[in-house]
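A single protein chain has been omitted; all remaining protein chains appear in their positions.
The block that comes next holds chain A.
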Amino acid sequence: MLMRNDAPPILSVSNVSKTYEGGFAALKSIDLEIARGEIFALLGPNGAGKTTLISIICGIVNLSAGSVTVDGHDIGRDYRAARAKIGLVPQELTTDAFESVWDTVSFSRGLFGKAKDPAHVEKVLRDLSLWEKRDNKIMTLSGGMKRRVLIAKALSHEPELLFLDEPTAGVDVALRREMWEVVRKLRESGVTIILTTHYIEEAEMMADRIGVISRGALILVEEKAELMRKLGHKELTLHLMDPIGAVPAGFSDYELTLSTDGSSLTYSYDTNAERTGIASLMRRLAEEGIRFRDVSTKQSTLEEIFVNLVEERA
């Protein structure tokens, strides 16, 4: 899926630090390169520095050290070219109140230096299911609709790099799934997407690569599949016909845990290992006369990986 090519990165963050007045170090020497066309998820707990990093790239916060280029354009020296390529959907629902949906989206397009293009604005509004609401005042819209308006504003000037800062924070499940659909469509149209989230599920579903940020430091950047593989353990749970009192003797080779009521055995194994040991475990259990009525397996989620990582470094 990921377009790995020799083309220069669309975004290059090099050695960026941010220390706020008062001495709080929000970011510490961040290095990051984003390839054209990928979806990158920046994952981290609240206050980790996700929004600060995005704000620096977009020109809302000044950096203390380091440099950032967008498609080769330095965000300081060549800010016009750099910013023209970026669309930003902020975390907070910061919208105008009295303007119509159409007006506010057209305003954004002009602000980013593009000539009027009603056909493009119409397309953006239709793609986001906002067309019917185009003449509504923003203040009359629901939270989910306002979120769409912010996305429409960010897409109004045809950006190549889109930042979605917590796009699904405070959004209900149905709408969240719709947002994911929107993001997928955007990627198909060739837009590079960087999203921040603390919903691990979101990163897991959407991203090609995942970066984990904690206390202002980028502690890990990895392709999602690789990350899942590397750190991925699987668990096999055997639901027993008859509860047993303890893990039978002679099974110390296997990582087995018995549920407290004795009705299920859980075997933890590495999916990358040459032999998972499942077949032999099954055979030995049968020999012991332990019968089971159901089997289930579970892959450790990104959430578990993430919690482990952040706790490790803390």
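Here, a residue touches a chain if its C-beta (ideal position, glycine included) is under 8 Å from a C-beta of that chain, and two chains touch if they have at least 3 such contacts; residues count from 1.
The working rule: contacts and distances are computed from a predicted model.
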{"item": "Name of the absent chain as recorded in UniProt (options \"Transport permease protein\", \"Response regulator\", \"Ion-translocating oxidoreductase complex subunit D\" or \"Fatty acid desaturase family protein\")", "value": "\"Transport permease protein\""}
{"item": "Touch criterion as defined above, residue of A:Arg83, A:Lys133, A:Arg147 or A:Arg209 at the omitted chain", "value": "A:Arg83"}
{"item": "Touching the absent chain when the full complex is considered, from A:Gly113, A:Gly143, A:Gly190 or A:Pro243", "value": "A:Gly113"}
{"item": "Which of A:Ala25, A:Val61 or A:Ala217 contacts the chain that the document leaves out", "value": "A:Val61"}
{"item": "Missing-partner contacts on chain A, residue numbers", "value": "20-21, 58-62, 79-84, 86, 88, 90, 92, 94-99, 103, 106-115, 153"}
